[in-house]
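Before I ask anything, let me first share the structure, which is written out below as structure tokens.
Just one protein chain is left out here, and the rest sit where they should.
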Amino acid sequence: MEIITHSIYLRTQGHNEIHNFTPQILQLLQESSLKDGQVTVFAIGSTTGITTLEYEPGLVKKDVRVMLDKIAPYEKSYLHNQTWGDNNGAAHLRSCLIGTSYVCPFVDGQMLLGTWQQIVFIDFDTRPRQRNIAVQFIGLSDS
Amino acid sequence: MEIITHSIYLRTQGHNEIHNFTPQILQLLQESSLKDGQVTVFAIGSTTGITTLEYEPGLVKKDVRVMLDKIAPYEKSYLHNQTWGDNNGAAHLRSCLIGTSYVCPFVDGQMLLGTWQQIVFIDFDTRPRQRNIAVQFIGLSDS
Partner (left out) sequence: MEIITHSIYLRTQGHNEIHNFTPQILQLLQESSLKDGQVTVFAIGSTTGITTLEYEPGLVKKDVRVMLDKIAPYEKSYLHNQTWGDNNGAAHLRSCLIGTSYVCPFVDGQMLLGTWQQIVFIDFDTRPRQRNIAVQFIGLSDS
């Protein structure tokens, strides 16, 4: 059994920007000799999110935004903003709701994802950020 | 340390149909010789969900539907639907929100679930589907 941990760095603009970084995860899996196991994807930061999504412009550019703008609007007055002279209360709430951690199994070197199912990172913050996503594989080299 | 991966197949009608497949997970755990570890349950497909729920008709047939109908109504006009001539934008949004992955520990061969806490699969899609859920155990045979 092996444990291999990588960092993926992303430069983002925030404001619910959605990144598909599934290709990087697949490449890291291929570069390892692991056959069976799981990958844990963990977004570091309290204004980030990890989920799965069909990565197509309708959902990515508009539909997910409209849903989350209704649940936790950016322009609303949050106690978080008043307390800290901040403006990203909505970003914290979206992160709390969507979550920052995802675990996906792989078998015989193949991730068990659906055809249209991509692992995505969402930056909910209100300013450009340099982000760090931990990608940790736990698995066996030989099935 | 062992890794054992199974597929559970479900035929569903979609439209927020909720399945309790905890008994199948418990049976797979019993059939293994694993004592301590975790099970990762991963729903394959971008219009699916995995979560925990008290599996009783009030929540299953109505209350969860009412909550999600407010957040992401099926009848709304989504850019996803316009782009692809599709009608399941709401299904993608619900999947993105609820998530498709769940990890639960077990100790001495027993899953650490609450009395009323069941692991459920939700099919958010708008048509009947054949679904595949990956169930992966990582654990030790002898505690």
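Here the chain labels run A and B in written order, and each chain numbers its own residues starting at 1.
One rule holds for everything that comes next: a residue touches a chain if its C-beta (ideal position, glycine included) is under 8 Å from a C-beta of that chain, and two chains touch if they have at least 3 such contacts.
Given the structure is predicted, the values throughout are model-derived calculations rather than measurements.
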Contact with the hidden chain, among B:4, B:44, B:91 or B:138, goes to B:138
Checked against the full complex, the residue among B:14, B:45 or B:99 that touches the missing chain is B:99
Note that subunit A touches the absent chain at residues 1, 3, 5, 40, 42, 44-46, 48, 71-72, 78-84, 89, 92-93, 95-97, 99-101, 103, 134, 136, 138
Against the hidden chain, subunit B presents residues 1, 36-38, 51-54, 56-59, 61-64, 67, 70-71, 97-99, 102-105, 107, 112-114, 116-118, 138-140
